[in-house]
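Yeah, one chain of the complex is gone here, protein chain that is, but the others are all in their spots.
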Amino acid sequence: MGSSTGRIFRVTTWGESHGATVGAVIEGCPPGLALDVAAIQAELDRRRPGQSAIVTPRKEADRIEVLSGVFEGVTLGTPIALMVRNKDADPRAYAPFADKYRPSHADYTTEARYGLRDWRGGGRASARETVGRVAAGAIARQVLTHVGVEIIAWVDQVGDIGAAVESTGVTRPAVEANIVRCPDPAAAAAMEALIRAVRKDGDTIGGIVKAVARGVPAGWGDPVFDKLEGDLAKAMLSLPAAKGFTSGSGFGSVGMRGSEHNDRFINEGGAIRTASNRSGGIQGGISNGMPVEISVAFKPVATIFQAQETVNRAGEAVPLKPRGRHDPCVLPRAVPIVEAAMAMVLCDHWLRTPRRL
Amino acid sequence: MGSSTGRIFRVTTWGESHGATVGAVIEGCPPGLALDVAAIQAELDRRRPGQSAIVTPRKEADRIEVLSGVFEGVTLGTPIALMVRNKDADPRAYAPFADKYRPSHADYTTEARYGLRDWRGGGRASARETVGRVAAGAIARQVLTHVGVEIIAWVDQVGDIGAAVESTGVTRPAVEANIVRCPDPAAAAAMEALIRAVRKDGDTIGGIVKAVARGVPAGWGDPVFDKLEGDLAKAMLSLPAAKGFTSGSGFGSVGMRGSEHNDRFINEGGAIRTASNRSGGIQGGISNGMPVEISVAFKPVATIFQAQETVNRAGEAVPLKPRGRHDPCVLPRAVPIVEAAMAMVLCDHWLRTPRRL
Amino acid sequence: MGSSTGRIFRVTTWGESHGATVGAVIEGCPPGLALDVAAIQAELDRRRPGQSAIVTPRKEADRIEVLSGVFEGVTLGTPIALMVRNKDADPRAYAPFADKYRPSHADYTTEARYGLRDWRGGGRASARETVGRVAAGAIARQVLTHVGVEIIAWVDQVGDIGAAVESTGVTRPAVEANIVRCPDPAAAAAMEALIRAVRKDGDTIGGIVKAVARGVPAGWGDPVFDKLEGDLAKAMLSLPAAKGFTSGSGFGSVGMRGSEHNDRFINEGGAIRTASNRSGGIQGGISNGMPVEISVAFKPVATIFQAQETVNRAGEAVPLKPRGRHDPCVLPRAVPIVEAAMAMVLCDHWLRTPRRL
Partner (left out) sequence: MGSSTGRIFRVTTWGESHGATVGAVIEGCPPGLALDVAAIQAELDRRRPGQSAIVTPRKEADRIEVLSGVFEGVTLGTPIALMVRNKDADPRAYAPFADKYRPSHADYTTEARYGLRDWRGGGRASARETVGRVAAGAIARQVLTHVGVEIIAWVDQVGDIGAAVESTGVTRPAVEANIVRCPDPAAAAAMEALIRAVRKDGDTIGGIVKAVARGVPAGWGDPVFDKLEGDLAKAMLSLPAAKGFTSGSGFGSVGMRGSEHNDRFINEGGAIRTASNRSGGIQGGISNGMPVEISVAFKPVATIFQAQETVNRAGEAVPLKPRGRHDPCVLPRAVPIVEAAMAMVLCDHWLRTPRRL
């Protein structure tokens, strides 16, 4: 279990990092969508390794193939299967670690759960699994566009360097204007320099991605166990390297009083809005028509090019110095992944809106 | 949808804040458990309104009734239904707001989703819904005890006042030693004073609950979409007033380098452990045998006893001054709720461990 | 698992035959339904033991209590919990069999699965569990009435005595005109005589229930694994004592040629219909606008008042002569149960109709 998500817009991904393929099946995509395959490819290109000087050099064209569910360019309402063939899989770099547990990786825990593992590049625990998420999310995004929802994520912090931007004004071009995907150009330059310096040390660094969904109407999200921020939190904490999630005011709310925090309702030209948005667009787990705003904390990548100590399957202490190709900082590539994850959740919740009598 | 959670240990709650009853059905509880009903009641007592001078004075004995699933004191493996009758429901306090949207409550969003709402006390969005969670979580906890897992949560911060405790040493008696449920006595006293002061102002305040699960063996948690921290994040963000979640190093990981953050594997008397626990007991979404550690941020309660402005169903600006009985700070009562939510997730993931050939 | 059914209109039942209560929680009932509680009670009365001279004399008033989900008489879209307290539970009759496996009952298999069982009256395997289904089905029926769907079931055969009726003309009053619930009065009289004779012998007898749903529009039912007849088949084969299911022409289709069996499409006053209905209203798993027609075979009740041989928990051969109160023929009481099961499936499939772009 674990490789599926969503109730109605239901996505199942498959594929190991260095296996033959990675892919996804999407069930429950509404029929009648003129599917833009180039737009799916464009999202994969944003996620792709080798896209810039500050990401992993693994060479994958990541060309998407649509295997089913589309007829004459239009979705049928049947399962849409999407596949990418792995081209630059190079398991040789991993052979020395076949029986060693890399620190802060899933090697040990995968064996504890399944009794065996594909040691070539982390198997399913590799960030390569997110190819399927990004492809599926790109379809979710196309569905959402029909109902007027726009999703934008960006790198808001790398290490201690934060961006100075207001979420309301961030645009896709501003995010894509630099290879860090930070819409604050000055901060972006500093972040890039930090990432380059960290990589030079054979080290890695964490950061924060922020995301906003604009145009979500009031009424999306189930109460109680399937609150909208609950599903967003799960989607984000299920991304590789994610360690924290906030909705709206987040941890900043802790020090506030109710009289400061409450979002006052107002009538804005006939529409009910809130004067502030500390709720992050969600109240009682249901969207209130304001922008949905979240943050995700990513830890530094576990693979560092420095000597470390660990143990092997036999429990013996062994030295370890990773090879392979890795990102010094996941943040730039995490942006399209966060957007995809957010799109899947929102699309599913739209489709879960109850029918009234 | 939204009122059920879990795959195998599956909990469904029912009941409105001021309706006849609140309750839960638990499917998938293993057969053969000698059910300790008094222990369920004890958890409800920790959650109960009116338990101390710093919580809501609503008077509810919250006596649990076991409706099914137990024979001669032992679970049958069939659904266990649990119910509490609401006694002190007082809808009159809410009548003046029947058509007004209380700021930062779920009134407006519930109507947007369902077209109507039970205006008496927030309906399902009320914290009263957590009676079912706590009862179900108390059963999950009894199951977990069988496999050696202990769960402890505590109030780690109220407003700007933080506790100075190490998660490894926190005990249940230390938590229960004061009405704030903070194991640092000095901090607890300051927190209590703050809560009293805030209440005097007709205001409310937020805070942070931390929780740890000790004794979780390596191998719990599904990879990809149902990672253990993903399900914990969802469980916590689905609690009323929750705004943020972290696992292990959380947002603190952002500023760290991989060489600082990685948890080195060691052999400790034949057992594989990690020398540090920045992973919070979870790697690749699967438990690694170290304590599972999380934090949850709670915003200040939305109901304040101060005049506010809002709009009504017709979109007209109207004044609002809440009545009813409310907590100035949810934190003390959130402790057993967080524990229950954590227990449900862990119990379900234990039962999801794959069978090997 | 096993005590829940449905994807959107999701029903979970609880309760053992001789436990404290039996009940159900319904999630996903659309908001805004003016719930007719008397109509729920009326269906329970049709299912009730002691209702006539040819059913079990167990005395249960089966008064339904609505525990949640309804406000001012209208459904909120939140879980509706329904409960009946068991009044005439008499476990003493079962004590002699506490360690014996009654032939063709679930005693042995329940122990094989769970390691223990509630031996008082069959626990969850008792037909008493269907109280929850009938209550939930009565709500599903009210939802379906809103969209113009009418469901009628009747006893079509008892032993070798068949009714001579066309499904198109059967009405509820004709079904309720006699205690057998067979709309052919002559056959009904013969069936009643047979049931009385069989009971006199301390024996039991099987039969067939037919059911039709009129007014189902074209387009309900998912293809592939969740075909409408697949879900109906599962719902029916999950009823106690059911051994067979057919849709439309059923086993009669086996001897036919395609040229005889095919249902020709015609234009009937602007509406697309079929000239015949051997498909039973379902083609490719999806309703086609014609009446949905099914049959269910029920075996004779396993409890007979004759001496039988069996084994006990220790595997020793032991004699067994059941006591307790039992039906000589489940058919008359199966009619409202089949209707309820059909209503739940149809209501759920209506709510699963995909949203189009």
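So that you can tell them apart, the chains are marked A, B and C in the order they are listed, and the count of residues begins at 1 in each.
Assume contacts are C-beta pairs under 8 Å (C-beta built on N, C-alpha and C of every residue); 3 or more make two chains touch, one makes a residue touch a chain.
These figures come from a predicted structure and were not determined experimentally.
Considering the full assembly, A:74 is the residue among A:74, A:165 or A:266 that touches the omitted chain.
The residue from B:96, B:148 or B:354 that touches the chain not shown here is B:354. Only one residue in the set C:172, C:234 or C:323 touches the chain that does not appear here, and it is C:234. Within the set C:21, C:142 or C:247, the residue that contacts the chain not displayed is C:247. Of the candidate positions C:56, C:78, C:167 or C:279, contact with the unshown chain belongs to C:279.
For subunit B, the residues touching the chain absent from view are 7, 28, 30-33, 77-78, 143, 146, 223, 351, 354-357. By the touch rule set out above, subunit C reaches the unshown chain at residues 1-5, 7, 13, 101, 103-106, 108-110, 112-115, 122, 124-125, 129, 157, 159-160, 198, 201, 203-208, 217-227, 229-238, 240, 242-251, 253-267, 270, 272, 274, 278-280, 282-289, 297-304, 306, 308-311, 315-317, 352-354, 356.
Annotation for subunit A: contacts to the undisplayed chain at residues 1-4, 8, 10, 12-16, 19-23, 25, 27-28, 31-32, 66-69, 71, 74, 76-81, 83, 113-118, 120, 123-124.
Please note the rule applied: only the chains that are shown with their structure count from here on.
In whole angstrom, the spacing between the mean C-alpha positions of subunit A and subunit B is 26. Contact of a single residue of subunit A with at least two other chains is seen at positions 7, 223, 354, 356.
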